[in-house]
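Comments concern the structure below.
Every protein chain of the complex appears in place save one, which is left out.
Order of writing sets the chain letters: A, B and C. Residues in each chain are counted from 1.
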Amino acid sequence: MHLPSTWLVSLVAASTALAAAPTTLSILPDDQVTLVKAEKVIVRPGKTLENASVLIVNGRITAVGTDLEAPEGAEVLEGKVVCAGFLDVWSNLGVDGESVADSRTMPHCRTIDALDPYSSGFGREEARASGVLAVRAQVGSDAAFGGFGAWLSTGTSDGDLPVLLDDACQSATVGVSAGSIDVFDRVSQADKVVDEIRSGLDYGIDWMKYREELAAWEAAIATAEAKLTKDFKKAKKDRDKEVEEAGKEGKEFNEKKYKEDKKPSAPKFDAEKAAMERVANGEIPMVVTIHRSAELRALLDGTKQFDRLRLVIAGGTETLGFAEELAGRRIPVIVHPAPLGASRPAHLRDHDLSLAAQLAEKDVSVLIGSGGGSASRDLPLLASLAIGHGLDAEEAFAALTTRAARTFDVADQVGSVQKGRRGDLLILDGEPLAHSTSITHVLVGGQVVSPAKGGN
Amino acid sequence: MLATTTLALAALLCGGPSAGDSFALRATRVHVGDGTVLENAIVLVKDGKIVDVGQGVAFDKDVPLIEHDGDLSAGLVALRDYAGIGAEGADSTRAVMDAADLRYAFDSDHPDMARLAESGITTVVLAPGSGSNVVAGMPVVVKPTVRVLRAKGSLHVDLSASGTSFNRYPSSYAGVLEVLEERFAAGEGAFGELKAGRMTVMLEAESRAETSRALDFASRHKLRGYLVDSQRAGELAAKVKASGLGVAVGPFAIGGDRKEVESAVSLAKAGVPIGFALDTPTNAPAMLRLSAATAMRAGLDRDAAFKALTSGAAALAGVGDKVGAVRAGMEADLVLWTGDPVDPTSRAVAVYIDGDLVHEAPETDEEDED
Amino acid sequence: MLSLLLTAATLAPIPALGAEDTTQTSWNIHAERVYTGTGEVLKNALIAVEDGKIASIRPGRSAPEGAIQAKAITAGMIDLSVRVHGGFRSVEQAREIQPHLSVEPAIDLYDPAWKRLAASGITTALLSPMDRNVIGGHAVVLKTAGPEELAARKVTTPRPILRGAIGSEPSSGNHPAFGTPTDFYSRRPTTRMGVEWEWRKAFFDAVNAGGDESRDFPGAEELRSCLRGERLLIIQAWATQDIRTAIYLKEEMAREGFGNLDLVIDAAAEAWREPDFLTRNKTTIILPPFPAGGRTTDGAFLAWNRTAELAGMGVRMCLSSHGASNATEKLERQGAYARRAGLTFDQTLAAVTTNPAAVLGLSDQLGTVEVGRDADLVLWSGTPFEASSRVVGVLVAGELARDPR
Partner (left out) sequence: MKTPLLLLPLLAVTVGLAEADDKYAIKAGTVLTMAGDPITNGVIVIEGGRITAIGSADEVKIPWDAAVLDASDLTAAPGFVEAYTSSGMDRPNENVELAPYLNIRDSIDPVSFYFEDSLRAGVTTLNVQQGAACVIGGMGMVVQPFGLTVEEMLVRPNSGLIMSAAPKSGKSRATQAQALREAFGDLRRHLEQLVQEKRDGNDRARREALYQGRDLSGERGLGRAMVSDAWTVEGLELVPRGEIDEKMEPLLDVVEGTTDVYFYCGSPVDVHQALAIARDNGFLASTTLVLDASCWKAADLIKEAGVQVVLDPALTRTERDPRTGEEDEVFIPGVFAEKGITFALSSRNTTNESMWFQVATCIANGMSVEDAWAAATTSPAAMLGLDGRVGSLRKGADGDVVLYSGDPLSISSHVEFVVLDGKLVYDRSKDIRTKHLLEGIQPEGGSADEASDEGDK
């Protein structure tokens, strides 16, 4: 057993070598290399490194540690605190206005079909300057079914608009659109969402059943054909004899009647149901914008049947009463802590700035969203308003970074300062959401995109 | 920290200082109002007035002492709001309503008033609604839920497009100026007070052209007071400074136009006295401090923002001698905060108006929040 | 618990407005052909501009280092009907006759339309109140570029200019909507007869109020000074019937001995139908933009080629783009359409420079490229008013409103 041990040893040696001097081995001459040094690197909420640095090569973080030195040719930046860029989970920045307001979108519509890099450049520039580096954008944000949402980077201004993930979620609204007049109407909308998910599930089951039946039929046909091929010579001889006799007797010869089981037919393709199938089997989360308790009750009861469904509530003005169930079923709630005046729509009547705090206390996974459009720029301000009404600062920071990334499947790209993630970082001169802190540098893909303009 | 404050307050509540009694407040940071912050200072209050402020203030032992681990500052001042007025403030049957006094529209029990007090706003200037009047009436300075602080102190004059009307005189900017020049020439009632400088003006102008014309009008008639609703006044900062008028800026909506915020900052940098406006019920009272926070993010320094929330606004509203600072002789409108009043992450824990406790934050069971 | 209060990084310093105005107003400009507007065309001329005035013009020179170059130069174009008045709030409709008011309080120098007008070659503009009254009030002459202060932009004319209208427009908004109470709008004239009656009554009352203090009304003095010819009167009249009414009004005032109105007719689309009405009183007209199909407001029909006939008969005419500055309607294109309609080059150049300057009474300051005049210059990429050339540079009072470089 000589081999494995030496192999083991060499592996250990290599990895330490790698760790010891990672910079020299993997840097090619024309790579873009940035090293960020900071007194405090917040890897993710709850885990910080003192006097550490982050190495970014060609836009990706390659190493985070306390013992890295800058490879030659690398751009070196220093600051007090480094953390991951903020993420806005409820926005439509970068999407063409008409498509956001379209109430006729369907589950198989896609947000990436309606990107508008030209007129949203200014909005994305402001969002970047305030630290929001990626947004979950959604077309048909007030429609019954909004279709596939997408994660968009705010890293560029005009021209192109980088997409982090083009099918981040499906979206629906209950009790928000103009049509929701009374409670029965709103509850029926909740049931419609459940039915739609059910139809996706059934569609998947139909296809699975069809595939099984098809396989069984093909196997049976194959054996039948093998038998027919074997008996062919005999059948041909019999047939020639019969033809000959019929010819002699002047009767008309007619072939033997061949019958076989009918081939099962595939279910009719339905793009809408196919999209919903991915929701039903938990491949992508389903964001439902819902506020009042009547329809919340209908939605939560209706979705109990789908064990793999990843439901996310957006808005949730009256979700406090369902906190235990939401925590139990690990359903996150996206809160929009805006200072609304007394004159506001009916579904926001009980809007309360401390909702985030009270939900967090009951272990509900709380996210914070800016509610769309140019408000993404004010996400940190909304978060500090939520902190001002009782939400723990660390909880708020998690809501803007790791929890947002994990809920919508982009944790491998953004949300934390770890190896392999995108080099989207903020360099600040204080605690991320503390009011007096300002952003000294914003890095997107390792490139400095906006030096600080005013506070964060 | 919070536990200690509430204990003391409980003792106080049953006794409850009536206006005649006196009590003392000690806080870890007292924002006097002119930029200085006293550590662990005491504020002595008697008969609704501040008697003494300082670290070593002496007071006899039967005067109750309230300890507060956090910040203390004067109550905030909003330069323009419609709290509780609703449709009462817009009587557009006649162009000039110079004798209309908004004091009679002030409803101290309206829920809007309580919301203002809860968010630490102890003085607010109620303005007439934006009907189509050239002069809509006399704004009134009130202490929410308590009393009128100053009436007949200023006159609302609208030189913006909303001052004209479609179906009665005046229907044009020229007509508006014609009416005003006539009234100033006659010099009766409020117009006489304005000319004599005994009244200030709340001058409404929106576009830059309207603002420029309003500044010319104010200089022509040597008026004092401040501009409202002029989102781009910052681009005429030098002219505003020369006119001696102040400006009520904001409220800056979430996701609103960036230029409006930058205009407010350039006004402050040019030395123009500014204060913040509210527009209840469209926005919540928290918008006052949030506007200050947004302005700070766009470059306004902290002390200028705090001054605009307190003493600066009080001076513009004509009540700078009574409220807006923590000094002996001022009225005891005080607020206890969890942190720096300008920081949106801090909250009003207790609010006093004229020395009476009008609001106290509900018990939050989790122990501390930092 | 609260970290030290750090002051946020400050914004880039805001330029203190009103600081000493550093825009450059002295230039060297060279052009292959300078159309001076006096009938003389200078070849390869070098124009020196100092402090907003034309200091020297030296033909037959090559372009010195750093000079601005152009194929052709004309004087700055003047539009007497820019209509950038911002709508209803520019005229006080409480009364039909407002001769004592002016459009000045409604002028918005921040309106981007001014920049576009300056960039299209119009250096001086006459702005009148919107034509919703019989007599709307006084018009204002101003430069289309410069500091955003009215005092700096206004051009004082020897005589104030009063604006009125005949035709359907003054009475158009006045019909009471069905079922609505008669408010101050619906008491006013709703027909051409009513409008004409208002005109005569205004002048008649003004003359009577002259001798009798008790009958004075706001604007009476202004109307009397009009009759004395101390004030120019511009009346908008599209259709031939309205042009006729305007001329009859002037002739009646003379016949009655009230005085002699100095009259200019704006938007005179159908002037070509009865030219003798214009020639007999030497009335100047301002043409509306050339309509593609001939049809204009108030049912008037502008036949393109007949404009050349009018010019041939010595009628002084000015062109106007009614404030439009888009590619196909701006004033330089109106000049091209005038050329297509048969006007000669000199007639077209006069119609946008010397004629309007004469109407304003500023012939010694505007309209030609001569030493001592305002440095209002338009730089062209080829022969002016040709389809294949355009305005590339504009100087307004020596300030570069459009940079050809």
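Here, contacts are C-beta pairs under 8 Å (C-beta built on N, C-alpha and C of every residue); 3 or more make two chains touch, one makes a residue touch a chain.
Nothing here was measured: the structure is a model prediction, and the numbers come from that model.
Put simply, the missing chain touches A, C once the whole complex is considered.
Checked against the full complex, the one of C:152, C:193 or C:303 touching the unshown chain is C:303. Interface note for the absent chain: among A:209, A:239 or A:308, the touching residue is A:239. Shown as candidates are C:154, C:200, C:322 or C:340; the residue that touches the absent chain is C:340. Of the candidate positions A:102, A:409 or A:431, contact with the hidden chain is made by A:102. Considering C:148, C:252 or C:329, the position touching the chain not shown turns out to be C:329 (whole complex). Looking at subunit C, the residues touching the absent chain are 112, 115-116, 119, 272-273, 290, 292-295, 301, 303-306, 326-329, 333, 336-337, 339-342, 381-382, 385-390. Of the residues in subunit A, those that touch the hidden partner chain are 96, 98-99, 101-102, 104-106, 108-111, 113-118, 122, 125, 139-140, 147, 158-159, 221, 224-225, 228-229, 232, 234-240, 255-256, 258, 260, 263, 269, 271.
Heads up, the rule we're going with is that only the chains that are shown with their structure count from here on.
With every chain reduced to the mean of its CA atoms, the largest distance from subunit C is reached by A. Remark: the per-chain Cα centre closest to the mean position of all protein Cα atoms belongs to B. Here the CA centre of subunit A is 60 Å from the CA centre of subunit C. Note: centroid distance subunit A to subunit B, computed from Cα atoms, is 45 Å.
Contacts with at least two other chains are made by residues 296-299, 302, 340, 343, 370 of subunit B.
For subunit C, the set of residues touching two or more other chains reads 5, 8-11. Contact residues on subunit B toward subunit C in their complex (touch as defined above): 1, 161, 164, 166-178, 207-209, 212-213, 234-239, 262, 265-266, 269-270, 296-299, 301-302, 339-340, 343, 370. Put simply, subunit A touches subunit B in their complex at residues 126, 130, 338-343, 353, 361, 370-371, 373-378, 381-382, 384-385, 387-390, 392-393, 433-436, 454-456. In the complex of the two chains, the subunit C residues touching subunit B come out as 1-2, 5, 7-11, 14, 16-19, 88-94, 98, 101-111, 137, 148-149, 183-185.
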